[in-house]
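Dropping a structure here in structure tokens format, bear with me for questions.
Note that one protein chain is taken out, while the other chains of the complex remain in position.
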Amino acid sequence: MEDTLNDASSLAIELAPARQRRPMLEIAGLCKSFGALEVLRDVSVVVSPGEVVVVIGPSGSGKTTLLRCINLLEEYERGTIAVDGEPIGYRTDGRSGRRARMSEREIARARERIGMVFQSFNLFPHMNVLQNIVAAPVRVRRIERRQAEARARELLAMVGLSDKVAEYPIRLSGGQQQRVAIARALAMDPKIMLFDEVTSALDPELVGEVLAAMQQLAGDGMTMVVVTHEMSFARDIADRILFIDGGVIVEEGKPDQLLFAPQTERVGAFLKRYNDRYRI
Amino acid sequence: MPFDPHFIARLIPALLEGAKVTVELAALTMAICLVWGLLVALAHSTRGLLGSIAGGYIQLVRNTPLLIQLYVVYFGFSMAGFGLSGFASGLLALCAQNGGYVAEIYRGGLQSVSIRQFEAGRALGMRRRTLYTTVILPQVIARVIPPLTNQSISIIKDTSQVAAIAVMEIMKITEVWVETSANTYDVFLGAALIYLALTSIAGLVGKLAERSLAFAQ
Partner (left out) sequence: MKELGPLIHSFWYLLRGAGMTVLMATSAVVPATLLGVLLALLHVFGGWLLRSAILGYLFLIRGIPLLVLLTFVYYLMPLTGIDLPPFWGVVLVISLYYAAFVSEVFRAGILSLPQAQWDAARSLGMTRRLMLQIVVLPQALRLSAPPYVSLCVSLVKATSLVSIVGLWELTMAPFQIFIGAAAIYFCICYTLALYGRHLERRVLLGH
């Protein structure tokens, strides 16, 4: 058993060295302002395939905006973003440095391979669970309906909601809705998943089931960028943690290092306040 | 011949005379309905016979056309022996119908104030009168101004139907002038412009009222 595993992994390394080394997400020099307010200042992040990056920081620090810029739900003034080597949102002319916005069609196409889960679930209330999950695969990626439904059932089983296939969102609890939202995003077979404070709107007892689903996803090797307040979850799931404040990445590092031995004072103060109340 | 200046010179004063009647009718209706609508709304909020009668009245006037109500009032009274003038019949019918609408506006305004406002006031120990005058009423007033503005615009337009019983407001005068001259376009254009002016003024007054009586909701 061990031999075959080793063989498989070394084979994988030999076969696709380039793909392994190419970052899944590259953000360079991102700048965004809301009017006069500078929300993101020259932010750069690189995320490798299969890596789980957690973004933490105080309210208004720009972490949600950062996430929303990745799939261009927010426009930004400067910087480049590329997913799996392909630019998204804007193309920058190498020579002149000027950038051109990609067409709506190109942007929509790019968004297909980026999955996003929102704080307020955002399920479509006029469709039941199954319809919510298959709507995009069938209508956007033109996958055959039967195939899409089979996949949907697989995903629902994975998040533990097989029995809710025909329910309408209004009949589900917050935690259940959020898990359906995760399944919906996964149904598009994304290369990377973005999570925007997905447990903040949930009652405490419902948080666990969502975090468990995310853990499983991470274990399966999905590249994830997670914005969250849940520090203990951050420690459990993150390969790397980024601390953002005032639109700048103040510090980044491995969980045990950043959370327990932060190098900057701002991070220390933030964590101390958190620790006093919750204990990581 | 359109845009005959002599014709227009004679037309404008005539239309303005009609506008006077229109404004009188609309303003009186609005003033009366503000009070009458309140009474109907209060009656509607009670349980028992009075509430049912008020409810029935509201449904009746909302679901029958103004024109029919006009005819019923005008011919009805004349049949019964107390002939009412066209203006009086028009006023009565307009108030009857719009009283129902205004009552519903008041009801909607009150309902839209969150129940938490009541709870907060009571928790602070306010008694009924204080609660209503200092907390609830200001909010209700703020909320009813936009729909009341719309209603007043609607009233101005509805006065045109009073032409059916020969009241010399804008529409009737338009009709008369169209029948007796060849300048159809000019007459209608004039009438349209005056109505647009009146309704726009009403809208502006409403906006002003909103700004001074309402506050950030």
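Letters A and B mark the chains in the order given here, with residues in each chain numbered from 1 onward.
Keep this in mind: contacts are C-beta pairs under 8 Å (C-beta built on N, C-alpha and C of every residue); 3 or more make two chains touch, one makes a residue touch a chain.
Here the structure is a predicted model, which means the values were calculated and not measured.
Enquirer: Out of A:Lys32, A:Lys63 or A:Arg111, point to the residue that touches the absent chain in the complete complex.
Expert: A:Arg111
Enquirer: Which listed residue (B:Leu25, B:Ala103, B:Ile153 or B:Val167) would be found touching the missing chain in the intact complex?
Expert: For the chain that is not drawn, the touching residue is B:Ile153.
Enquirer: Residues on chain A that touch the omitted chain in the whole complex?
Expert: Interface residues of chain A facing the absent chain: 71, 73, 104-105, 108-116, 118, 120, 122-126, 135-136, 139-141, 170, 184-185, 188.
Enquirer: For the chain that got dropped from the picture, name the residues of chain B it touches.
Expert: Residues of chain B in contact with the hidden chain: 59-60, 62-69, 71-72, 75-76, 79, 153, 157-161, 163-164, 171, 174-175, 178, 184, 188, 191-192, 195-196, 198-200.
What we mean here is this: only the chains that are shown with their structure count from here on.
Enquirer: What is the distance in Å between the mean C-alpha positions of chain A and chain B?
Expert: It comes to 56 Å between the two C-alpha centres.
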